[in-house]
Every structure is written in structure tokens, then in C-alpha cells.
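See below for the structure under consideration.
All protein chains but one are shown in place.
And now, subunit A:
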Amino acid sequence: MIINHPLLGPRDSAEFVYLGTADLMNRPDPDTATPEDWHDYAYLRDNPAGTHRELWFHDGGDRSILIVTRDTITHEISAVELALKTRAEA
């Protein structure tokens, strides 16, 4: 696969480490979260046949974590964002 890095352009996926769903960015609020919220965050994962937002760590590159929107059936990548920037702007 080729991931179009927002800063570095198209890079081979071999340079990246897959970190899992982008939902991992939504860590429960420790002050208000219930045990169920923590359980869901730690253990429950969607397994969609289709669009999936996921984190890729540019281990062999600039160490950015990217949010990649990828179709799990075709591997087509429709969007790539920097996790840090996306998160800070949210």
C-alpha cells in the first residue's frame, strides 16, 4: 500500500507501523467514565467491511501518527491526516 503522508507525500506502507483504530484517540474521561466505558475503550473494536479510520505510526520516517481512512475491502485510502494536528484542532 501507499500512504499519502500530509507532510512527506506518498510513502510505502512498509515504513509504517499499524496502531489500530482511530477510536483509541477517544480515551474515556477519567472523572466521568463508567467501568463499561473503560471496558469498551480497552477491548471492543469494530471490524467493518468498508471504511475504517485507523492510526499508522511513521516509524521509519518522521514519527508522525497519521489517521488513515481506508476501505478494508479494497484498501483504497480516501483520507490521511496528522493525528496531532487533527486532535489539537478538535
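Rule of thumb we're sticking to: a contact is a pair of C-beta atoms (placed from the backbone, for glycine too) under 8 Å apart; a residue touches a chain by one contact, two chains touch by 3 or more; residues count from 1.
Everything that follows uses one rule, which is that contacts and distances are computed from a predicted model.
For the chain that is left out, the UniProt protein name among "Molybdopterin synthase catalytic subunit", "NADH-quinone oxidoreductase subunit J", "Extracellular solute-binding protein" or "Sarcosine oxidase subunit alpha" is "Sarcosine oxidase subunit alpha". Residues of subunit A that touch the chain left out of the display are 1-2, 17, 19, 24-25, 27-28, 30, 33, 35, 38, 41-43, 55, 57, 59, 63-65, 73-77, 83-84, 87-88.
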